[in-house]
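A protein chain is absent from this complex, but the other protein chains hold their places.
Naming follows writing order (A and B), and every chain is counted from residue 1.
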Amino acid sequence: MKYIDGFRNPAAAEALRRQIAGLGEALGREAAVMEVCGSHTMAIGRYGIRDLLPANVRLISGPGCPVCVTEAGYIDAAIALARRGVILATFGDMMAVPGSASSLSDCRGDGCRIEICYSPAAALKLALGKPGNEVVFLAIGFETTIAPVVSLVDGALRHKAKNLSLLTAFKRIPPALAALLADPEIRIDAFLCPAHVSAVIGAAAYEPFSGRGGVPCVIAGFEPLDILLGIRGVLDQLLRGAAEVDNQYSRVVRPKGNPKAREQIDRFLEPVDAAWRGIGTIPASGYSLREPYAVYDAAKKFAIPVESGTTNPACICGDVIKGKRSPADCALFAESCTPDHAIGPCMVSAEGTCAAYYKYSRVAS
Amino acid sequence: MKESTIRLAHGGGGGLSRQLIETEIIPRFGEGPLRQLPDAAVLPPTDGAMVFTTDSFVVQPLDFPGGNIGDLAVHGTVNDIAACGGVPLWLSMGLILEEGLSLETLRRALDAVKSAAEACGVVVVTGDTKVVGSGQCDGMYINTSGIGRRLNGYELSTDRIGEGDYVLVSGPIGDHGMAVLSVRKGIEIAGGPLSDSAPVHRLVQSAGAWAKAVHFMRDPTRGGLAAVLNEAVEGRALDIELTENDIPVSPGTRAVAEMLGLDPLHSASEGRIVAVCAAHAAVRVLSAWRELPEGRTATGIGLVRSGEGRVIMRTLTGGKRLVDVPRGELLPRIC
Partner (left out) sequence: MCLAVPMKLVELRDESLGVADLDGSRHEVDLSLIAEPRLGDYVIVHAGFAIEKLERREADERLAMFEELAGAIGDP
């Protein structure tokens, strides 16, 4: 596992820690670095990266957790479909997310049929193997996941599968970054940009957020050394007063990203406004199936409205994913809201900020 | 037997039941107390206190890389006895079969029970067979209960765990959980890890000379190492500090864990023992374990310090993180 282990080298981590300490000291002032992506949140927790940073470098978790920003109403719609006899096919991540009244896990306990898929390809196989059943794939995710999931439509077309459809809640990262930068209540000095979303959309996609009036945008991989390199890159720019796009994951991310993946996305999907749980509507931040493919859109096919749903008013997940407040600020955190009994999606998602906090660092070290 | 699948009548107590027992059970387990098929086994008294345990096995799929439900059913119960400082002696075997189960599958499982029992030096002395309707169980469930005799010297309790104790593990962790998950429908990873399904009672016996110094033992099954270690210090003013670099994980388990986004610390082992022992005895226990093939790669993975009932790990890259009790099922993730 050379291309994994080599990026976890303890001695190199120590070397980078020292370099970052030096840069942090030279900077002096506080640096608020938003790591947008949930996979970064998890990796930072898993490796205890915060322990390695100087006190004035603050990592804020952003809304890059597709499960956390999926509205309660989406889960409600999925459950409603399952109750009608549809077989739901989903990534494991969605199972414990709270809807307005219950989760998919609860619904499975009630007899609903839910198949957990590692890959969307499994959903196509399922549909082809059960021609008498309707199969709906819970199509959530950011750009990395969107391209693979939308291939399902391609597959359904080729196999003439009439019993497969997608309940979509796709989200796009760049509009979210724009919304966050424009929010006067959030202080962001730099973005640590996602690794694999960037592989699809390309490094150039962050240009609008750099330059005058912008912030440093450093693209970093998910291994601990990648993250440390990313932070080093951010501090270096802050010291220089620069605001550039710096691709520190160039072994995977190209300037123009993956054109084939983007073609696939553009072929089947069009940008639409989308509602982000806890944040609200962000213009052009989602994707919907284009009109010719409406027959694969589960919401239209089954005439199921996808509403916002209701959430617990004490839940501050929205502020947590915007980086305004931390899990420790939440009255419910670790008390009534735990991974076993999650009130908000941040606690239940594998890479939700609250889940990562609870799992990795709940008690101050 | 003419039939190639199990019928309801096979559990009915009549002719077909008798036939099943005569063709499948007696030839494999008919030596010893089972020979005359009494309602109960009459067993000699044990030398010292008895250890008694029960476990039910509902693994899916029934056959997985490195084993099947049959050997799991033997090892699981043998290991529960071993983890309590016992020598396993006798097993009961209760079968619940689904109507329509292929006879070949049943035979494979029974063959596995037989070989595993022989290899462990335990005897299946009594049993029962029931058949339920199609759809009422997943092919086959097995319950095994086991009796053993207590080894002298072992006094195991979480109360005995103290500051300065060492945490030891007999081999790589998490193989069974990942092996079973890798062949689940919808995942289908080939060439993944083999289950570590194996008995650990010889390891426990081998360290008998140091038994007094061993404070706590468990086989890390459901919930993996994380569950066992959290249990060890729950409610105590102690922390367990692990060093990630010292925790052995096999390459296959690592690979599947990376692919599915899972933590090997949450994955079950079915052939390992975790022990917390006094510092002075750690090297001796490890040497004793390493004499046996099943303990060849036994190693220390952490220490007990004063604390707050947490399990904390120093990560590969020098940071610290909490090792929490796993929540819910081990589900593959994409995020």
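Structural remarks
As a working rule, contacts are C-beta pairs under 8 Å (C-beta built on N, C-alpha and C of every residue); 3 or more make two chains touch, one makes a residue touch a chain.
Every value quoted in this text rests on a predicted model; they were computed, and no experiment measured them.
Across A:Q237, A:Q264 or A:T338, the single residue that touches the chain missing here is A:Q264.
Checked against the hidden chain, the listed residues A:A12, A:A32 or A:L239 yield one contact partner: A:A12.
Between the chain not shown and the residues B:V51, B:A112 or B:A255, the one that touches is B:A255.
By the touch definition given at the top, subunit B reaches the unshown chain through residues 182, 188-193, 251-252, 254-256, 258-259, 261, 318, 333-335. Residue positions on subunit A in contact with the hidden chain: 1-4, 6-7, 9-16, 37-39, 64-66, 91, 118-122, 141-142, 144-145, 147-149, 151, 154, 194-197, 199-200, 222, 225, 250-254, 258-261, 264, 351, in rising order.
Basically, only the chains that are shown with their structure count from here on.
Put simply, the C-alpha centre of subunit A and that of subunit B have 37 angstrom between them. Every residue of subunit B that touches subunit A in the complex is listed here, in rising order: 185-187, 245, 251, 254-255, 258, 260-261, 308, 310, 312, 314-322, 324, 327-329, 331-335.
By the touch rule above, subunit A contacts subunit B in their complex via residues 1, 4, 8, 10, 13-14, 17, 38-39, 45-52, 65-67, 91-93, 95-96, 105, 115-118, 122, 126, 141, 145, 224-225, 228, 339-340, 349-351, 358-363, 365.
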